[in-house]
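With one protein chain held back, the other chains of the complex are shown just where they sit.
Note that the chains take the letters A, B, C and D in the order they are written out, and that residue 1 is the start of every chain.
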Amino acid sequence: MSDNGILRVVARFLIPLIMLFGLYIQFHGEYSPGGGFQAGVVFAAGWILFALIYGLEDALKVIPQRAMYVLAAAGVLLYAAVGLLGVAMGGRYLDFYPLLDSPHAAQQLGIITVEFGVGVTVATVVMLIFTMFARRKSEWKAILEEGDEET
Amino acid sequence: MSTVLSFFNYWVVVALMMIGFYCVIARGNMIKKIMGLNLFQTSVFILFVTSGKVTGGSTPILREGVELYSNPLPHVIVLTAIVVGVAITAVGLALAVRIQEAYGTIEDDHLGDDDDDERLALEARQRR
Amino acid sequence: MLPQISLAGIVLIPFLGAVAIALAAGRARLRNIFCWASSIIFLLAVLGQVAPFLEGETSRQVAWQLLPELTIAFQLEPLGLVFLLLSSSLWLLATPYAIGYMAHGGYTNLSRFFACYAIALGAAAGIALADNLLTMFVFYEILSVSTYPLVAHTGTSKARRGARVYLALLLMTSICFWLPAMIWVWASTGSIDFAAGGILEGQVSPAVAGWMLVLFMFGTGKAALMPFHRWLPAAMVAPTPVSALLHAVAVVKAGVFVVLKLALYVFGIDFLREIPLTDFVLYVAAFTMLAASLIAMHQDNLKARLAYSTVSQLSYIVVGAMLATQVAAIGGGMHMVMHGYGKITLFFCAGAIYLASKKTLVSELDGLGRRMPFTMGAFLLGALCVIGIPPLGGLWSKWHLVTGAFDAGHGIVLVAFLVSTLLNIAYLLPPVLRAFLKPLPAGESSSIKEAPWLCVVPLTLTAAGAIALFFFAGIPYGLMEAVFE
Amino acid sequence: MVAVAIVRVRDLFAAAMLFAIYSLLSAALFTVLDAGDVALTEAAVGAGISTILVLAVLALARRFEHPTGGHNLLALAVVFITGAVLIYATLDLPEYGLPDNPAQVHVGPHYIEHSYSDMGVPNMVAAVLASYRSIDTMGEAFVIFTAGLAVFALLSVRPRRREAGIVPRRPPRDSEDSDQGDKADE
Partner (left out) sequence: MNIVDLMPFSVLVPLIASAVVAMLPGRTLPWALTFLATLISAVIAALVLPAATDVTLSYPFGNWPPPIGIEYRVDAANAFVALLVSGMATLALLWAPISVNREVPKRQGPFYALFLLALSGLLGITLTGDAFNVFVFLEISSLATYALVAYGSDRRALLAAFRYLIMGTIGATFLLIGIAFLYMMTGTLNMADMAERLPEVRDTRSVRAALAFIIVGLGLKLALLPLHLWLPNAYAYAPNFVTIFLAGTATKVALYVMLRFIFTVFAPDYSFVVLPLATVLMVLAVAGMFAGSWVAMFQVHLKRMLAYSSVAQVGYMVLGVSLVTAAGLTAAFLHLFNHALIKTALFMAIGTVMYQTGSAKIDDLRGLGRQMPWTMTAFALAGLSIIGVPTTAGFISKWYLILAAVESGAWWLVGLIVLTSMMAVVYVWRVIEAAWMTERPANLPMVREAPLGLLVPTWILVALNFYFGLDTRLTVGAASAAAEVMLGSGVSGVNP
């Protein structure tokens, strides 16, 4: 697939758009449908498209597997940290009001941060899962070839 | 008449649920099973969302001039549940891949009994 | 003067001994020292209780709060003291016998053996001193479980099968009948403490109590009422010291002790007479008495014959309890002691014969009397004691039992006693007669001589004890009589 | 109808495609039911991720489902009992879409009335999701994280040739699919 010129050209336009759309969903979630989860999925979808067209190895150069793994954990930690911050500032867990003086701003800050955490986790986990499945195929091939040599 | 109409939605849900459930139990292929699971869950989502719908209401995003909103709570529930669903799908498929490697098939009917050495040992014991 | 230690302490001695024996694994001398030490200390501790007790001192001790409102508690009362004296004195005699027998017989794994032996004694002490049903049950189960490794000691498939039957029957009866009965008593009276004269009267109707009685009696599998007697013959696969433990020192004695204790301290003799189902149990026991004797007559294996004899003798005691008269109950308690001394002598002899000649069948005993005069002489005394012929202790207990049956007006039981005694003679005396009167079969090696002295001395002592009990029968009688004061 | 087709079709590739269509249809249904967020998610997940994953697995496994002998009566019975209970249950459910159903009068309105004054966020779904019920959402994030870990753990084990002599299957649309299938039957 990676040889197809037209696809490459289309993808070159499309992928940035998808990513941008993902970011829009992420940070516009309070005003329109969408939020961290959907954004993460869309963002990951853009990356997967990239991987399908340019090959997995190239895609992994953009975001290495190790980074996905770490970011996935970092995302949930971010979420949890916001909750802990609420406790540290004298509220309950996941209480956003103590974060800032203005209640609305505090809530919005809290919501945006946790949604971002969700977004990061979802995007990286989806990418990670895709990578694992796609990797598997090449690993099988390698083994089959080894096996052929042996026999 | 209105009763029938008002329940139509629920019955669609029930029909979908039954199809999905059947797919899970009766189908041997693991991928099919997972698809069935998805169908099954989706039907529950529809049930949930249905419960939040208010006739004439609109998407629960605050706008000028809209008075009647549908209930946002079921939407939140379903969002979370969808995420759970996809997580299960991913894990299930990963398991299916490993099973394919280990057994060479993902047809559930062909698996299990063939190398159940406990059972074989038990039979041997009973014969004795 | 002997120091008086707490009741829980008495129970603890054998357990501590067991730990010491287990830790001495691999060092035979040290282990034997521990065996001796624990049995001697145990006997001394028991004797230490006697004097204060006779002076009318009662001691009760709550050792542990096991469940809310339910405790592990100990109390010394006359019946328990009888049982304690019996088992502690017999343990001291059994210890040298067991050491000699096991060492001579080439058995291995002796630490486990002696540790379990000691635990069994501790459990027997716990049963003897139990102040409530729960405590009794706890130690009863410890006794069952701790004797399992003893029965299965040789590890052959035959031994394992026998031990399996042994454990299965004992656990099954106790868990299936005893435990529900105990919980039933607790649920309906709110108390499971023993009290002289019983605790059930006025709390439950005689009909209900009858069902409890049936559950308790069949639940006490160690008393070997038919049809739950199979474990005793099955356990014959064990080495002889174990048989002695089972038949005389602890296990079956614990069974009949439980029966007596239940009759006197839970149901109460007066209430027992009102219960319609008492007679049912009585007849079952009488039947067991006769049937087991008949079976014993046809056993050629000496130990099996003795085992069935035990089944029969145990039923004497159960009958004594179920006759529900004071005299019969006293007779039952005395028979516990008399039979203990008589039967342990018989088993010691059987073991000694096996050790010396590898013979196990009655029909092989011809001519052995001259070769093993002490052993066979003791056998004769033991047999006479079990049968109940003077000048041996068995006479007194049977006398009281028969008197009790007569008082209660149970003619059938009276007849059963007489027939059974005749049967006793018919199956216990032939081995002795064969040994003394028949010549050695031709071709038999004449090298057979007495078993090692470690085995012979104890059996002579127990035989002497059986004689002594004829003259000092007043001691158990006095103690039993104290139960009714 | 699509759902039935998914169950019936033996070609798993086709089933996956049908499944994507089904997801899109249900997304449309969600939109009709005023659940914009849900619709977006269902579209992204059902038509997107799930399909991609299924296809990725199909690349590894056999494409055609093995025919099962007849219908599974027990399964049918279980399904019909469940269905019957469900139908039974729906008979007493509040009528569809009425504004005075219990769900509409108890907790839900609170969100509708207060979410803006509480936090100045017009999208009530986002408000409920991330603030009112944010521990749920945190749980959801952890579910995803768990799934990632699980898949990682499962698939980071390098595949080995098994002693049983089972050869991993080549990518789909290979001509040897059929005889491989026979092998698996043994």
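The definition used in the following text is that contacts are C-beta pairs under 8 Å (C-beta built on N, C-alpha and C of every residue); 3 or more make two chains touch, one makes a residue touch a chain.
Worth saying up front: this structure is predicted, and the values here are computed from it rather than measured.
Displayed chains that the missing chain touches over the full complex: A, B, C, D (touch as defined at the top).
When the whole complex is considered, the residue among A:F37, A:Y54, A:Y97 or A:W140 that touches the unshown chain is A:Y97.
Interface residues of chain D facing the missing partner chain: 85-86, 88-94, 101-108, 110-111, 131-136, 139-140, 142-143, 145-147, 149-150, 152-154, 156, 162. On the side of chain A, the interface with the absent chain consists of residues 69-70, 73-74, 76-77, 80, 83-84, 86-87, 91-97, using the contact rule stated above. With the whole complex as reference, residues 64-68, 134, 137-138, 141-142, 145, 149, 152, 155, 159-160, 163-164, 167-168, 171-172, 175-176, 179-180, 183-184, 186-187 of chain C touch the missing chain.
Assume only the chains that are shown with their structure count from here on.
Each chain gets a centre from the mean of its Cα atoms; for chain B and chain D, those two points are 6 Å apart.
Shared interface positions of chain A, i.e. residues touching 2 or more other chains, are given as 31-33, 37, 122, 129, 132-133, 136, 140. For chain D, residues that reach two or more other chains under the stated contact definition are 36-37, 41, 45, 49, 53, 56-57, 60, 122-123, 125, 127, 129, 137, 140, 144, 147, 151, 154-155, 159-160, 167-169. Every pair of chains meeting the touch criterion is listed here: A-B, A-D, B-D.
On chain A, the positions that touch chain B within their shared complex are 31-33, 37, 122, 129, 132-133, 136, 140. Across the complex, chain D is touched by residues 2-3, 5-11, 13-23, 25-29, 31-32, 34-36, 38-39, 42, 45-46, 49-55, 57-63, 68-76, 78-80, 82-91, 93-98, 100-107, 109-110 of chain B.
If you check the complex, the residues on chain B that touch chain A are 59, 61, 79, 83, 90, 93-94, 97, 101.
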